[in-house]
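First comes the structure, then the notes that go with it.
Every protein chain but one is kept in place in this view of the complex.
For reference, chains read A and B in written order, and residue numbers begin at 1 within each chain.
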Amino acid sequence: MAHRIVGQPIGRLDGVEKVSGAARYSADVTLPGLIWGKALRSPLPHARIVRIDTAEARAVPGVMAVLSARDLPDVLVGRRMFDMPLLARDRVRFIGEKVAVVAAADPDVAEEALALIYVEYEDLPAVFDAAAAIEPGAPLVHDNPGAYEGAPAERPHANVQSVLCFKLGDVEAGFREADRIFEHTFRTQLAHHGYIEPHAGVVAIDGDGRVQVWASNKMPYRLKELLSHALQLPKERIRVNLTPIGGDFGGKGSLMDLPLAYHLARVTGRPVKMVMRYTEELMAGNPRHPSVITLRTGVTKAGRIVARRVRALFNAGAYAAFKPVPHVNLGGAGMGAGVYRIPNLLIESLCVYTHSIPCGHARSPGEPQMVFAGESHMDMIAKDLGLDPIEFRKRNLLTEGDHLPTGHHLEHVRAKETLDAALEASGWTTPKPAGVGRGVAMTHRHIGVGFTNARVRLETKGTVTLVIGLPDTGTGAHLVLRQIVAEVLGLSIDEVQIELATTDIFETDSGVGGSRVTHTGGRAAYHAAEQLKEQIRVEAGKLGTPGASFAVIAQAAARDGRTLEASHFYDAKAHAAVTSFTAQVAEVAVDSQTGQVTVRRFTTAHDVGTVINPIGHQGQIEGGLVQGLGFALSEELGTEDGRVSTLSLGDFKLPTIADIPPLTTVLLEDPVGPGPFRAKAIGEGSISAVAPAVANAVADACGVRILDLPITAEKVYFALAVSKKERSS
Amino acid sequence: MTRAIRLTVNGTAHDVEVPTYRTLLDCLRCDLGLTGSKEGCGVGVCGACTVLLDGKMISSCIALAVFADGHEVTTVEGLAEDERLHPVQQAFMDAGGFQCGICTPGQVVAAKALLDANPSPSDTEIREWMLGNLCRCTGYYKIIESIRAAAAQPSRP
Partner (left out) sequence: MNAFDYRAPRRLDEALALLQEHGPDARVVAGGTALVTMMRQRLVRPACLVSLRDVEGLDRIEATNGAIRLGALVTHRAVEVSPLIRERLPVLAETFRRVGTVRIRHMATVGGALAHADPNQDPPVTLLALDATVEIRRASGRRELPLREFFRDYYETVLEPGELVTAVTVPLLPAASGASFVKFLPRTADDYATVAVAAIVTLEPDGQRCHQARIALGSVGMTPLRARAAEAALVGQRLDEGVLRAAGAAAKTEVDPLSDHRGSAAYKREMVSVMVGRALTQAAAAARQMARGAR
C-alpha cells in the first residue's frame, strides 16, 4: 500500500532548536537560586571507610552543604536489583564510587572543596577478574547479594549477580551426534557508550514539597518510580520533566546522581544541578560489560551444527544496579546461537561481581560481545572443515518456523536473502589485492516490546497535537510519530505537533530502549489517531457538512465546550514472530609491517519492515555501524587493578569523521513488522556484526585470527610475527 | 579573584565580572545564559564547545573567559540571521546531520568556519577540518552530506 507521509525522506523538522542552540538539555536547565553538586569518589577499589572528616570542606566560603552516607537514609538503589548505596556507607567497592557530595553556588568552588574532605580507608583485598571472582575463596564484593531486593534467588557463588540460561534440545546428546567438535574462547573489552553528553540532572523542591526533576534519562516514568523508591517519597510527589537527551545508547536509564541532588536540595533549600565530568563518566558511568565467551560447537561431516554449548562470563563490576531487566543479566547472551538452527543448545551467561566499575546496558546489550564470538567461531570452524564460510553459514541458517533460544518461533525468515544481498553489494567474489581481505558476519535483532501512552488532540486551528511521554534521545522518533499521525489523519507533517508529557500526565510508559519506540510509541499514536479520525467523522456528520475542515469541526466542538481528543495505551507484552536480519561485509587492508587495519569498504544489508522515515532509518544504521567500528578497532576502557586508565576522550578513542569507510547499505523491505504500517526496528541492527566482520576480514587478509577486541594494530602485528615464525620453522 | 571583562558575543558587547578560573564556556553558559555551546569531554577533544574567537574556531572549555576580554566570540546562537537559519544549520536539518543534537552546536559552528574559509571544500578537506568534532549518533555520513549540501547553496552568505 502506498503511503502519503510514511516512507517520505523528511528531514529533521523537529531540530530547529538543536541546530540553533536553543534546545535545553538537562545541563542547560537554570532556575533561580540554582547551586551545583559535586561528588568525591573513592581512590581505592575495595576498602573499609574508617572515618570521613568534612569539617574543612564545610568551612570553605561558598560551600552550602557537605553530605556523606551518615547524613542520608540507608537505602539501596538500582533499576531492578537494588544493591547500590547512594554514597558508600561502610565500604567502597570500586574506584570511582561516590563517598561524599558537596554543594556550592560555583561548581569550581564545590570541586575545590572535595579535596578538603578527608577519608580514612582501610584497604581490603580486591578481585578484578571475573573468572578469579568465582573461584572458591575469592574476596566477596557483597556479603549476601541474595538478600538484595530484586536479586535472583540462587547463585553458584556469592560473587555472581545472576545466571541466565537458554536451552534447546539435549546438548549432550547433540555432541554425541557430532563428527567434529570445536571450542574457542573470545574476549571483549570494557567500553563506554561514548555519548557526548555526560549524565546531568537538576532537582528542585517546590514550596509545596513537590520534587521537580530534569534529567538525562530516557525512561521518565520508570525514573519516577525509582526516585520514589530511593527518596522514600510517594510517586505523586515527584514530577519528571522531559528534556532532550544528548545521546543514550542504553546508558541513560538509571538514577545516577539524582538522589544526591535531591538530598542536597533538601538540606540547602535550593535547586541543585549535578553534571558529571567526562572523567567521571569514564571511571563511573555504566559501560558495556567486558566478556570472556567460550563456544563449543559440534558439527557433522556434512557441515551441519548439531550442538552448541556457550558459556559467557560478563565482568559486571561492583553493582548490579544499572541493569534494567528482571533477570539482571544481558539478554544478548541469547545470541550465542547466532542466526543458526542449532537443535541442541545450552547457553549459560554469568554476570559476575568484581571490584570494578559497575556495568550497565549498552546498545544491543550483550550482543556485540556474543556476536563477535559466535561469528568469529563460525569462520574458524569453516576454515578447519575446509568449507567456504558462506557455504557453512548457509547450511545452518535459520529458516521458516525455526525457534530462537528464547523459544520464539520465527516467521518471514529472510536470513539467506539478507546474506546474499550483502555479498552481492560487497563484490564478495571480485578479485582483491594482496594484503586485502573480506569478512562477513551476520546477526539478527528482535523488535522491542514495552508500553506507551499516546494522546492526540484536535486543535481549533485544525492541527493535531500528539501528547507523548517518550523523551527525545535523538533517534528522530518524534518525527516518526508525527508522520504516523499525519498519515492516519490525512494531514501534512507540519500540521502535527508533539507535546511532551511530564510524568504527571500519564499513568505509565516504558520509555525509550530496546528498539521499541517505533513499535510501541508508533502503535499507541496510530491507534489514538484512528480513534480521533473516527470522532472527527462523527462530528462532521453531526455538523451535516461531510467535507468540513478540521478547524471548523474543532471550533464547533469547542463552542460546545468540548475538545476532540483520543488516547491509546499500547502494551506489547510478547515478542512478535518476526525478527530483522543483518549481514555485513568488511573489506580491510592489513599493513604487514605495522599490523594496522584499515577498513577500505563496508557493506551492510538489513531485512527491514516498512521504513517510515528513510533519513532517520539510515541514520540509525550508520550511527550503529560506526559505533561497531569503534568497538572493533579503537575503543577500550583500559584498566589497571580496577582503575580505569583511559580517563578522557583523548585516551578512550571514538572514531572521528576521518576514520569512517565508504559504506554501501542494502535494505530488503518486507512489510511484516509488528509496528505501525508494519514497521520493524532498526536502532540496534547495525552494531553487533561489525567487529566479527572485521575480524574475519583480517583473517582473510593476513591469516591471523584475533580472538580479543579491540583489534589493535599491535595485536595483529604480534600475531603476524608469531605466524611468520611458525611458518619458517 | 575576579576580573571585569568585556567581550562581544554574537555582536553584542557584554561586561561581566568573572572569577579568573572561569572557562569561556562556563562564562557563556552560566554568566551570559548562552547554553547552546556544550561541555562534553572537557579537555578540548570532542568539539561540543566549539566557538569562534575573532573568527577562529577554538575549544571554549579549555579557554579562560579572561582570554576573550576585548575580543569577539561567535557561538551557535549567532549563526542565524533575523530568525533565518544559516545554510549550514538548514542543511543539517534537511540531510539528517544530527540526531541527539548535543554535538550539533559545535558541528555547525565548525562547518560555518570551514565554509567561511573554503566555500567549496572537497570531502578530504571536510574530513580534515571536522575531525575534531566528535559525533556518536550519526556515524558522520550525514554530517558530510549536510556540509556538501550547504556548500552547494548558491546564496550562501
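Heads up, the rule we're going with is that a contact is a pair of C-beta atoms (placed from the backbone, for glycine too) under 8 Å apart; a residue touches a chain by one contact, two chains touch by 3 or more.
Computed from a predicted structure; not experimentally measured.
Colleague: Sort through A:255, A:654 or A:682 and give me the one touching the missing partner chain.
Modeller: A:654
Colleague: Of the residues B:9, B:66 or B:135, I need the one that contacts the missing chain.
Modeller: B:66
Colleague: What is the set of chain B residues that contact the non-displayed chain in the whole complex?
Modeller: For chain B, the residues touching the absent chain are 1, 3, 19-21, 23, 42-45, 47, 50, 53, 56-59, 61-64, 66-67, 69, 110, 127-129, 131-132.
Colleague: Even though one chain is hidden, which residues of chain A still touch it in the full complex?
Modeller: 108, 111-112, 115, 279, 593-596, 633-634, 636, 638, 645-646, 650-656, 658-659, 712-714, 717-718
By definition in this document, only the chains that are shown with their structure count from here on.
Colleague: At what distance in angstrom does the C-alpha mean of chain B lie from that of chain A?
Modeller: About 29 Å, centre to centre.
Colleague: So in the complex, the part of chain B that touches chain A is made up of which residues?
Modeller: Counting only chain B, the residues touching chain A are 19, 21-22, 26, 29, 33-43, 45-46, 48, 75-77, 79-80, 85, 89-90, 92-96, 98-105, 108, 126-128, 130-144.
Colleague: Inside the complex, what are the residues of chain A that reach chain B?
Modeller: 11-13, 15-25, 27-28, 30, 106-108, 193-198, 244-249, 275, 277-279, 472-476, 615-616, 618-619, 622-627, 648-650, 654-658, 660, 663
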